[in-house]
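To start, the structure itself, in structure tokens.
The block that comes next holds subunit A.
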Amino acid sequence: MIVALPFAAAGLAMLGFILVCMVRLSIGPTAADRAVALDTINTLVVATMVLLGAAFGLVVLMDVALVYALLSYVGTLYIARYLERGLS
Partner candidate 1 sequence: MNLPEHAPILAIAVPLLGAFALPLWAKLHRSLRDGWLALVAGATAALTALVAVQVYTTGIQVYTLGASFPADTVAPGGFPIRIILTVDALSAFMGLITALVAVVGFAYAWRYLAEDEGKTLALTLGTLLWAGMLGMAFTGDLFNLFVFFEVTSIAACGLVGYRTWASRGPEAAFKTMVMYTVGGLFVLLAVALLYGEYGALNLAYLARQIGGSLIDRIALALLLGGLLMKAGAVPLHMWAPDAYGEAPAQAVILLVANTQISLYALFRVLFTLYGGVPDPGVGWLVVALGTLTLLVAALMAVVQMDAGRLVAFGAVSQIGYMLLGVGVGLTAVAARPAYGLVAIQGGIFHMLNDAVAIGLLFLAVGAVERASGSRNLGTLGGLGHDLRWTTGFFLLGALALAGIPPLNGFASKLMIYQSSFLLSPILSALAILASILLLAVFVRAFQGAFLGPRLRKAEPVPVPMLVAMGVLALGVLALGLFPELVVRHLVAPAADALWTGRDLYLQAVLGR
Partner candidate 2 sequence: MTLLTGHGFWNPLLWLAAAGGVTLLALLVWSRGRRDYTRGTDGELPFLSGEKAEGAHVGGGHLYWGFVEGLRPYVARLRALHSGLVNDYVAWLVVILAVAFLIVLVGG
Partner candidate 3 sequence: MNGLIYAFLAIGAAFNALGAVALIRFPDVYTRIHGATKCTTFGSIFSILAVAVYGIAQGGGAGGTMAVRAFLALLFLLLTNPTGSHALARGAHRSGIKPFRAVVDRLEEVGHGHREVP
């Protein structure tokens, strides 16, 4: 039940950008490129979740965005830490 259409439209736009990032995720020559794409997707997903929470008009959905904003970078940190060790 979408109650605020502009927010949903913005969310759809974000999904389009995620698609673009997915291209980088698939072609990225090095793992670091892919990780950057993942990081960007993380941020975009958080934005999408916030926007869609407003679009649905439901506060309780926003908790998910908080969890993502807080935790999504842990995965990135692990990949970065792996990269730090060199290509072993």
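To be clear about the criterion, a contact is a pair of C-beta atoms (placed from the backbone, for glycine too) under 8 Å apart; a residue touches a chain by one contact, two chains touch by 3 or more; residues count from 1.
Inclusion criterion for the candidates: all candidates are chains of the complex that A comes from, given by their letters.
This structure is a prediction, so every number in the text was calculated from the model and none was measured.
Student: Would you mind flagging which of 1, 2 or 3 touches subunit A in the complex?
Tutor: Here subunit A touches candidate 3.
Student: For a test of understanding, state which residues of subunit A touch candidate 3 in their complex under the given definition.
Tutor: 4, 6-7, 10, 13-14, 17-18, 20-21, 23-24, 30-33, 35-37, 39-40, 42-44, 46-47, 50-51, 53-54, 59, 62-63, 65-66, 69-70, 72-73, 76-77, 79-87
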